[in-house]
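Only a single protein chain was left out; the remaining protein chains are all shown in position.
Chain nomenclature is as follows: A and B, assigned in order of appearance, with residue numbering initiated at 1 for each chain independently.
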Amino acid sequence: MFVYTIRRIIQTIPVMIGVSLVVFLMMHLIPGDPAQIIAGEAAQEEQVEQTRERLGLNEPLPVQYATFVGNAVQGDLGNSIRSGRSVTSLIGDRFWITVELAFYSTLLSIFIGLIAGIISATRRNSFLDMSLMIIALFGLSMPNFWLGLILIQYLALNIGWLPVSGWGTPQQILLPVITLGTAGAAIIARMTRSSMLEVIHQDYIRTARAKGVKERYVVYKHALRNALIPVVTVVGLQFGVLLGGAVLTETVFAINGLGRLVVEAINQRDFPVVQGSVLVLSLLFVLVNFLVDISYRILNKRIELD
Amino acid sequence: MEETVNVSTQEKKRVSPQLENLKNVWRKLRSNYLAMAGGILIIFFIITSFAGPWIVQNDPLAPNVADRLQGPSAEYWFGTDHHGRDIFARIIHGMSITLYIGFTSVFIGMIFGVFFGVISGYYGKKIDAVIMRVMDVLLAFPGILLALGIVAVLGGSINNVIIAISIFSIPVFARIVRGSTLGVRQLEYIDAVRALGASDTRIIFLHILPNIMSPIIVQATLRIATAVLTAAGLSFLGLGAQPPDPEWGAMLAAGRDYMWEYPHITLFPGLAIVAVVLAFNLFGDGVRDALDPKLKT
Partner (left out) sequence: MENENMESNESIIKVDNLQTSFFTHKGEIKAVDGVHFDVPAGKTLGIVGESGSGKSITSLSIMRLIDDPGRIKGGEIIFKGENLLEKSEAEMRSIRGNKISMIFQEPMTSLNPVYTIGDQIAEAYQIHEGTSKKEGLRKAVDMLKLVGIPSPERRVKAYPHELSGGMRQRAMIAIALACDPELLVADEPTTALDVTIQAQILRLISRLQDELGMSMMLITHDLGVVAETCDYVAVMYAGKIVEYADVYTLFSNPKHPYTVGLLKSLPRHDIDQDELEVIQGMVPRPDNLPEGCRFAPRCPFARDMCHERLPDLEDLEGGNQVRCWIHTDQWDGPEVNVKDDYGSAQSSTS
């Protein structure tokens, strides 16, 4: 396990380098002169030159990249073009809001998804199973930003005590979390169901029955634990989709998270902020995937052999 | 009694195995009502996207201040928006934008993804390591964020959305194709064909690709659903189709300011997105079950 953890850490390094390289290159792929972009459309030749000099934009690209990574590691992601504030401090305020949103949404999708998946699998082909799976299919097919709008229109406005925007109080958290967690819940429900149905036909389930184990324990003790192993991977992947989806959910509910920051920055062509936010969100996803892989290992005792 | 039952010389009809297989898939697909419903909806949407603009009378782009923000009626089935434009007409005209983005972006992503995946799986070693690391990097950007970043660089337009979603789809195809290629490559007949002196290109096109079509088709169908959702999301954020294009995501964004009093303005474009995505998901699930029940996505 220790060896695996080390090996897995080493594997993430090239991915992190790649991510930082892509984010770094963003600035240079934008049509036009990066120095001009940073200095602003209206900047004079002189100002542009100064900017170029200050940010080292006249250095060869590899040197610039090295500087970029060096600064990033020290927590310096440059300054916002619009406000002049450091990108790190802009992100810092909002980072935890997005993490909270993604975390609660993941919890909700796991909770709902597991329950629905298990119910469906144990009552296979029943009316309840069919209904749940059709609801899941809808959940999967719904754009989360539209679901958010609908929830605001039909719930928040009618119920009154549910605020339509912001973040912090439990009431404020509820609707965005439902909005963002629904698709994940649908995917986890479908995955849990199919995984359970596959496991329930395994030989060791027959062994448990032959031992006289009660059907309830056959399902919850012998089958579920094995069925959850592939679900863990889906939860990890889903977390990434969720981080991306946070961009839309935060926009709908006017939540001052990292996702909304990205959108605002793109609209204002504030590229250092875009770069910094995308980098932070991606590294967060890499970290979560790493943790998921480790827990997958712990759950799935079998792979340790090879 | 001279009659003996001879089991071994039973005559078997000679039908090409591919055709037999295809018939089998069709039989399974046809018995799956949900999948057939999805397939029929897709065909209906495609026809609508071509024929709809000719049938719908109201102009999707012409403002009509006198009729602004009207609820659904006999004249305006889905009501009108804040410029007085017919929402039903806009949705029908928007169908072609949505399907165009969905099909082209997935097609482009599939071509590149299959190319990289086959190369990776077939040649292995260094080239595999390099390609797969690049794909890992692309997959490290969570969800819509990669497409968002690409559109940020290229600027918001329908074609840039297509490029963004294509790139966003490449690693998904590449990974699946690489895995399947590895599986097929190990089969003995590939060695046999190679021993006969077949070129790599010939082996890839004649012997590997036909054997890995199932997962590619399944993935492509389901991927269109994702592509439609992503494109709508980008347009909703103002980074895709630009007003006054009747793109559904953009319509939702524009309608947000009015939705408090006029819920129909955001209801119908959203339902349209759900209908298209649902159709592709239904059909994709069915195709997966018919082609290979063991496939999971």
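Assume contacts are C-beta pairs under 8 Å (C-beta built on N, C-alpha and C of every residue); 3 or more make two chains touch, one makes a residue touch a chain.
Since we're looking at a predicted model, the values are computed, not measured.
Within the whole complex, the absent chain has one touching residue among A:51, A:122 or A:226, and that is A:226.
Of the options A:43, A:69, A:130 or A:299, the residue whose C-beta touches the omitted chain is A:299.
Looking at A:57, A:208 or A:247, the residue that reaches the missing chain in the full complex is A:208.
Residues of subunit A that touch the chain left out of view are 201-204, 206-215, 222, 225-226, 229, 299, 301-302, 304-305.
Note that only the chains that are shown with their structure count from here on.
Between subunit A and subunit B, the centres computed from C-alpha atoms are 22 Å apart. Those residues of subunit A lying in contact with subunit B across their complex are 14-15, 18-19, 21-23, 26, 29-30, 137-138, 140-143, 145-146, 149-150, 152-154, 157, 191, 194, 230, 239-245, 247-248, 251, 262-263, 266-267, 271, 274, 278, 281-282, 284-286, 289. Of all the residues in subunit B, the ones that touch subunit A in their complex are 133-134, 136-137, 140-145, 148-149, 151-153, 225, 229, 232-233, 236-239, 249, 252, 256, 259-260, 263, 266-267, 269-270, 273-274, 277-278, 281-282, 285, 296.
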